[in-house]
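This part shows chain A:
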Amino acid sequence: MTKRLKLGAVDSRALIKAGGVAGLAQIAAPFVWSARAADTIKVGIIDPFTGVYAAVAQNELIGVKYAVEQINAKGGVLGRPIELLVEDSANDVGTGVQKARKLIERDGIQFLIGDVNSGIALAIAQVSNEKKVLHIVSGGHTDGITGKDCHWNVYRVCNTTKMEANSVAELLFNKYGKKWHFITPDYAFGHTLQEAAQADLKKFGGTVTGNELTPLGTTDFSAYLIKARAANPDVLLVLPQGLDMVNCLKQVAQFGIDKQIHVAGLQQELESLEAMPPEARVGIWMFEWYWKQPGVPGVEKFVADIRQRSGGKVPTARTWFGYTSMMSYALVANQAKTLDGVTLAKALGNFELPPEVKLQPNKCYYRAGDHQLMTSAFVGEALTKPAGDPEDLFKVDTVIPGDKTSPPESETGCTLQWPA
Partner candidate 1 sequence: MSLLQVKNVSKHFGSLVAVNNISMTVEPGELRAIIGPNGAGKTTFFNLITGFFTPNTGRIIFDGRDVTDLLPARRVWCGIARTFQVTEVFPELTVRENLRISVEVASGMRLRAWLSQTDDDKIRARVRELIEMGGLAGKADRQVGELSHGDQRATEIMMALALKPRLLLLDEPTAGMGDQETYEITQLIRRLHRDGKLTIVLIEHDMRVVFHLADRIMVLDQGKFLAEGTPPEIAANKAVQTAYLGQAA
Partner candidate 2 sequence: MKQLLKLEPRRKVAALAAIWAALMAAPFWMPLLGGYTALGTRVLVLGLAAMSVNFLLGFTGVLSFGHAAWFGIGAYGCGMILKYIALSTPLGILAGTLAGGIAGAVLGALIVRRRGVYFAMVTIAFGQVFYYIAFQWSSVTGGDDGLRPFYRQPLHLGVATLDILNNAVAFYYFVLVCFALAVAAMAFILRSPFGRTMLAIRENERRARFLGIPVELHIWIAFTLSCFFMAYAGSLYALVNNFADPRGLHYSQSGDFVMMAVMGGMRSFWGPLLGAVVFVVFQDYVSSITINWQIFIGFLFVLVVLFFPRGILGAIRRTVVAS
């Protein structure tokens, strides 16, 4: 209980500390901010801290705050400390857009992070683009963000759905079999994920026995599972995310389907695995980042530091997304010695992340053509029994570099329109 309350307290405290004295004035008199000191660099994060994505969004925030701490300890950006402004999009587009305008128009932020929800991410990217503010989408996976809806000022840290599908498909095909059945969440993210996986499967010469489109927020998957089992596939791919995935896998385990058909999926997250009882933690998946990487420089320190700040919980992929997004900005700004949005956006193209930020074995860089981070996929198996640490719920088989999973720039559909 005290853990959560503490986090709440940290929010306001971090806000104050981050900006030195300046933040206090904001708490005390939020509507008279002209009194605040102007020597900080303001950075905003918009994420759905309430609603169904609350858990992952809050982990992302832990990463961002940790990054701000690190940056400020090392002298900030161009000698000025970062002040972090946190806004809740409440998983609502209207609120998200309003918060984006508030951060940009009123608070005058130089850099924006967010949103976990792809829809909101796209909507606030429209705003940041209109206002010419550098923006990193930390956790929205829909291809369009670095595809047909890309903007010159918008970068993305997390994978595209195509990258996720490409990373898992081959292993799945070789290890589990060639007849696949999909359970797909019925919205853009799910559709693109499924299409990508299906395209890979066709390439290898496999067949699709069916695709169950499940409405977002489905609680009971039995009807779909009945149908899927009747089709008798080799592999059942569970594509829903978050609570939907937990519901689905719980029911899969109770029905004993995992004993007859191989259960697998593409994107998996530590947050979801931790919400599942042991018997539901089965199958081959990909993690976008994993906390246990023996021998990779910086990871152990990162994990230890985050544990100190999250009540003992290890960082998840989301924590890393937040951390990397924030660090990327500081690094590129210090390197380019400017805060100008256009210059920074240009500089971030082909920018390679140093080891203490990328925290993974492979090369990790922002692609200039579509602004997508070429980050590794951690493919492996979910563990029913934790391996040692109670949070070690995944066994990584291979770490595939991002430029192997990502389609070439020419196929993303992205044409960047730079301001004249």
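Note that in this section contacts are C-beta pairs under 8 Å (C-beta built on N, C-alpha and C of every residue); 3 or more make two chains touch, one makes a residue touch a chain; residues count from 1.
Regarding candidate selection, all candidates are chains of the complex that A comes from, given by their letters.
This is a predicted model, so every value here is computed, not measured.
Asker: Pick the candidate that touches chain A in this complex from 1 or 2.
Answerer: 2
Asker: Taking the touch rule as given, give the residues of chain A at its contact with candidate 2 in the complex, in rising order.
Answerer: For chain A paired with candidate 2, touching residues are 8, 11-12, 15, 27, 30-33, 49-50, 58, 61, 85-88, 90-94, 97-99, 101-102, 105-106, 118-119, 122-123, 126, 130, 142, 149, 186-189, 191, 215-216.
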